[in-house]
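Here is chain A:
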Amino acid sequence: MVHSGSPGQKQHVTSIVRLIAYLLAGPLIWAVQFSIVYAVHTLACAISPGETAIGGWLLLFMVGVTAASVAAALAILLCGRRIRRAVCGGSNAAGWTAYDIISGFLIILSVVAMSWSGVAIGLLETCDQTQM
Partner candidate 1 sequence: MIGVFVRRWKLIGLVALGTVALLIFLAAIFMASGVYNVAASERHFLVTNKLLAFTLQRSIETHSMFVEVPKQNEEDLVPLGANHFSSACALCHGSPTERRNAVVLRMLPTPPPLKEAATKWTPAQLFWIVKHGLKYTGMPAWPGAQRDDEVWAVVAFLRRLPDMDRAEYRRLVRAEPRTESEERSPLVFEQKEELPHFCSRCHGTASTLPASRRVPALHGQSAGYLKRALEEYRNGTRSSGFMEPVATNLTAAQIDSLSNEYAERDPIHTAPVPKDSRSLKRGRAIAEIGIRESGIPPCLACHSGRASKQFPILRGLSADYMMGQLSLWRRGLRDETAYGAIMAVIANRLNQQQIRDVTAYLESLQNKHSADRPSAGRGGE
Partner candidate 2 sequence: MSHSRPTTPMVPSLLGLALGGCEGVQSALSASGDEAHDIRLLLWIAGAVCAATLVLVLVFGILAFNGSARVRAWIARDQLIVSGGLVLPVVVLSGLLAYALLVLQAGAARSAFAGEPSVTIIGKRWWWKVIYRDSEGREVVSANELRLPLGQPISLRLITDDVIHSFWAPKLAGKLDMIPGRTNVLTVQSNEVGVSRGQCAEYCGGAHALMAFYVVTLPEEEYQAWLAREASKALPPATEAEKRGHAVFVESGCGACHTIRGTEARGTIGPDLTHVGSRMSLAAATLPNDANSFARWITDNQHIKPENLMPPFRHFKAGELDTLANYLDSLK
């Protein structure tokens, strides 16, 4: 993209995009995990409903994705400020900023949400078509 205007403007755009990415890290991981698990499960069950062998692999896959996502989210939570400095640049090395708090709590909420979908995976048959 070509632009005139002040030289710093591209940084402004990237700075907000980076900030948003940092703030939304948790929910974004949740979204990816949710989409993968739901899509793969739906696809597998549509292709071969009632296949127990697939069921086993499917279960393993979904548990793996969920666990990996939770781990990734927790990793960001633990080294959040360092990551923010890397991603967003920025000063404020000392102390938690509002952005750190927001990002951190969003990760916690996302971890809860992902764990709950893990609970569902653990408690329910994979491709059971019938209701109750």
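In this section, a contact is a pair of C-beta atoms (placed from the backbone, for glycine too) under 8 Å apart; a residue touches a chain by one contact, two chains touch by 3 or more; residues count from 1.
On the choice of candidates, all candidates are chains of the complex that A comes from, given by their letters.
It should be emphasised that the depicted structure is a prediction, and the values quoted were computed from it without experimental measurement.
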Going by the contact definition at the top, pick out the neighbour of chain A in this complex from 1 or 2.
2
Which of the residues in chain A end up touching candidate 2 in this complex?
105, 108-109, 112, 116, 119-120, 123-125, 128-132
